[in-house]
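This report concerns only the one structure given below.
Chains shown are a subset, placed as in the full complex.
Naming follows writing order (A and B), and every chain is counted from residue 1.
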Amino acid sequence: MDERIKPYLIASEPYYRPAGREVELFEAAYARRMPIILKGPTGCGKTRFIEYMAWRLRKPLIAIACNEDLSASDLVGRFLLDANGTVWHDGPLTTAVRCGAICYLDEVVEARADTTVVIHPLADHRRALPLDRRGELVLAHADFQLVMSYNPGYQSSAKDLKMSTRQRFGALDFHYPHKEIETEIVMREGAVDSDTATRLVGIARQSRELRGRALDEGISTRMLIHAAGLISHGIDPHAACRIAMTRPISDEEDVLHALDGFVEAHFGT
Amino acid sequence: MDERIKPYLIASEPYYRPAGREVELFEAAYARRMPIILKGPTGCGKTRFIEYMAWRLRKPLIAIACNEDLSASDLVGRFLLDANGTVWHDGPLTTAVRCGAICYLDEVVEARADTTVVIHPLADHRRALPLDRRGELVLAHADFQLVMSYNPGYQSSAKDLKMSTRQRFGALDFHYPHKEIETEIVMREGAVDSDTATRLVGIARQSRELRGRALDEGISTRMLIHAAGLISHGIDPHAACRIAMTRPISDEEDVLHALDGFVEAHFGT
C-alpha cells in the first residue's frame, strides 16, 4: 500500500451495531466499486458505519467535510510555490483516487457545484479524475471507491443533489437505531446501566416525534451518549439531560418546556 | 500525432449500441469539422457515444466537465510561476485546439458566461482561439472538433444556452434506447439473463413516465446496469432495485412508494 494513505487505515475495529443488511449490501456495492450515498439524519451513525466498513474491508478512509466554501481545488489539488517554482500538490480526493482509498464526502449537499461535478467522471464507467490545471488524467486505483453522505431532512429546492449526480450513485437508507439497539449503544458508549439508558432513549424517541414540526431534528444517539457520560461522571440526570440533550437543540421557550416535560416524565420532577 | 494528446487516444473499442443514424451523421459533421451539441437526458449514453466516435475516428478525446466555477482560464490556460518566472501552461481546450483533439464540454449549460463565449471564435469560420492574456491567436489544428453535451430537461430561463452559442452548432438528439436495445445493453453490461434485464427495463420505463411530474428524470440505463450488477453478485432483486434504482432518485415517501410498486409489479412482492 502506498505510504501516503497508510495513515488513513483504521487501526482498531470501530464499535458499530448493524441495524439491518447494510453491511452485506455495502460489501456487494464495494465489490463492483459502485459509488454509494449514505442517506439519513444527523447523528444516526453514518460516519461510524463508513469507518467500520473501511476497517472491515482493510481500506484507508479519507473523509472530507463538504461546505459551500470548499472549492474543486481543495479536493483535487493545486500548484504551490516552492524554492524551485510551483509544484503540484495532490488534494485529498486525488490521493484517494491514485492510491486506492475510500473517499467519503460528508454532507455533500453543502458542496458547491464544482465540487459535485468534479466527481462525475469518477462516478461512472470512466473512473477517471481529470486534473485540468495539470493536464493529467488520473485513472482510479482498483481499490478506490466514492462514498457520500446526505441528510434528506435538509432537502430543499435550492440545495439538492442534481439528478446527473444522483444517477451515478447507489443509495443506502439510515435511521436512528431500534429502541433495543439504541439502548445497548447508550449503555456501552455512555457507561450507564440499562435503566438509565432506557429512560434516555425514551426521551429521545419522544423528541423525534416533534421532528418537522417544532424541531428540525430530534435528539440524536450521539446526544444520548453525551448525557449518559455526564451521568456516569456523577451529574444528576436532570442537569445532564439539560446540558447534553435539550439546551443544544432549541432556543425556543415552548419547545424547551416540552422537552423538559419529556425529561421529567422519565426521570421524575 | 503530438505527444501531449497521445494519452487521450482511446485504446480499445468502447461498447456502444447505435440507436439510429447518429454515427453516420456525426461522421458527416466531423468531415466538415462542424461543432456539435449532443442533446439528451442524463445517463442515456452521450458520453459513451462521443468516446465511441473518438475511437472510430482515431482522434484523441479531451473531456471537460463544465460547472459554474470553471473559469475561462481553466479551459484556456494560465501563467504559472516557475524557477525562472511565470511560464504559460496551455489549458485542456488549448491543447485540443493546438494538437487536433476532439474537445468535449460535458453539461455545457452549467458553465459560466466566459467559458461559453471563449469558444465562439472556435465555433465559426474563424476556428481560432485568442489567448488574450498571452497575446497569441491559436489557429485550430485541422483535426480539432468541438462537441458539447446538453440536457434540455434542465432547461430554464436562467441557465440556457445563448442563441449566439446555439447558432454556431449542429445538434444530435439522444434518448434512452428502445426497449429491446436497452435490454440487450443491461444483459451485456450487467451480466444478467434476458428475463431479469427485461424486468429491470420495464421498471425503468414505468419510472420515465413520471418524468416532469413526480421526478425530474426517470431511472437511467446506467442505474439499470448497477442494479443488474448487484443481482449478478448475488443480491436479491428487491434489495438491488432499492439501492441502485429507487433510493438514489427520490427522497419523497410518495414517490418512493410508487417506485417500489413498479419493482413489485415486475419482481413480485
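Here are a few things to note about the model shown:
The rule we apply is simple: a residue touches a chain if its C-beta (ideal position, glycine included) is under 8 Å from a C-beta of that chain, and two chains touch if they have at least 3 such contacts.
Since the structure is predicted, the reported quantities are computational estimates derived from the model, not experimental observations.
Here 2 copies of the chain are placed, and the complete complex recorded in this file has 6 of them.
As a working rule, only the chains that are shown with their structure count from here on.
It takes 60 degrees of rotation, in steps of 5, to superpose the Cα atoms of chain A onto those of chain B. Put simply, the C-alpha centre of chain A and that of chain B have 30 angstrom between them.
Looking at the complex, you find that chain B touches chain A at residues 4, 7-8, 42-43, 47-48, 63-70, 74-75, 78, 80-84, 89-92, 95, 106-107, 110, 151, 216-217, 219-220, 222-223, 226, 229-230, 233-235, 239, 243-244, 247-249, 251. Residues 21, 24-25, 28-29, 31-32, 34, 36-37, 39, 71-72, 79, 81, 84-86, 112-114, 116-118, 120-121, 124-126, 130, 132-133, 135, 137, 152, 155, 163-164, 166-173 of chain A are the ones touching chain B in the complex.
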